[in-house]
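Complex shown without one protein chain; remaining protein chains in place.
And now, chain A:
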Amino acid sequence: GGVCVWGSARRPGGRYFPGAPSTYRASSSLPDEKKEFLQNGPELEDFVSGDFSDKSMWTEYKGNLKRQKGERLRLPPWLKTEIPVGKNYNKLKSTLRSLNLHTVCEEARCPNIGECWGGGEYATATATIMLMGDTCTRGCRFCSVKTAKNPPPLDLNEPYNTAKAIAEWGLDYVVLTSVDRDDILDGGAEHFAKTVSHLKERNSKILVECLTPDFRGDLKAVEKVALSGLDVYAHNVETVPELQRKIRDPRANFKQSLQVLKHAKKVQPDVISKTSIMLGLGETDEQVYSTMKLLREADVDCLTLGQYMQPTKRHLKVEEYVTPDKFKHWEKVGNQLGFHYTASGPLVRSSYKAGEFFLKNLVEKRKTKVI
């Protein structure tokens, strides 16, 4: 393609235009060698798309992966992503404004947005809607969502409006999540549950996953959400028991989170339970394995593992960048331990292609008549 050369332009006649773009350096005045270089050299797409999935780059990466004292690790190549494109992605994005929906995908600038919204071979586009506002009552060391002691009051029309919008949107699988609302008596459980029931009323075929807070261990609140008609009950333990105190708000802890997951199943045995942990915060392999066993023993069905990435300077530094191969190892371990599925990879997040995994697994299990 054509090349636009910035720099001072000397026009015939001696007039001088510093900084003006010059197309006067027409290709016909270049030596043949240069012409060929431009003809056969990189196009714009090469710079934009890059070659980030090239595995040979990953194994050759010589950068430090384990943080030393005082150091801040550099981002390894496997954590860089492509720009989202595609028909599905554009369609979902363009209807968002008119429906007034807030997605954590956009708010948190998740790098997987193109993949999830695009849907996969099962054509299951997934999006994660944020309920109850964008301000949390807790400050965890790994999360950059805004915090306040008293966030703005709930919009009582939100459950109805959100359900209406989601039904119109035409998603196959929706994840509803929220911030912690310790300022509300039931932690927002009723609000959550109403959104699910309204949604199922409008479209009984849509699959609904709720990624809930711990409601400060209030099991009645957990029950309210578990009985709302949802398909998947998710709550994130975030890390191994030994690091809970360091990375999560002190009001959260492993035992409480495990109780949330167990109780959801107790009151609604048909529900599928799910949790997520971040790697790279200083945990050991033994701790990760032992945590996975504890989760399986609590009958948690689905597990996701992803790389922790430091959102701002006020948050914890990354202690280690875990390699893609190591993540694959944990996936194998998860499968061996008997989880319905284990989604494990550096960029995997709690609701990463959730619909995709869910249906793919369900279909496969039905084929072998396990379920």
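Convention: a contact is a pair of C-beta atoms (placed from the backbone, for glycine too) under 8 Å apart; a residue touches a chain by one contact, two chains touch by 3 or more; residues count from 1.
In the analysis below, contacts and distances are computed from a predicted model.
> Tell me the UniProt protein name of the chain this structure doesn't show, selecting from "AP complex subunit sigma", "Adrenal ferredoxin", "Autophagy-related protein 13" or "Vang-like protein".
The chain we cannot see is recorded in UniProt as "Adrenal ferredoxin".
> Using the definition of touch stated at the top, determine which of A:L243, A:A343 or A:L359 touches the missing chain.
Of all options in A:L243, A:A343 or A:L359, contact with the hidden chain holds for A:L243.
> Return the single residue from A:K34, A:R141 or A:K328 that touches the missing chain.
Residue touching the chain left out of view: A:R141.
> With the full complex in mind, choose from A:K87, A:K205 or A:K313 the residue touching the hidden chain.
Only one of A:K87, A:K205 or A:K313 touches the chain omitted from view, namely A:K313.
> Just checking the interface: what residues of chain A touch the absent partner chain?
69-70, 136-141, 143, 146-149, 241-243, 245-247, 249-251, 282-284, 310, 313-317
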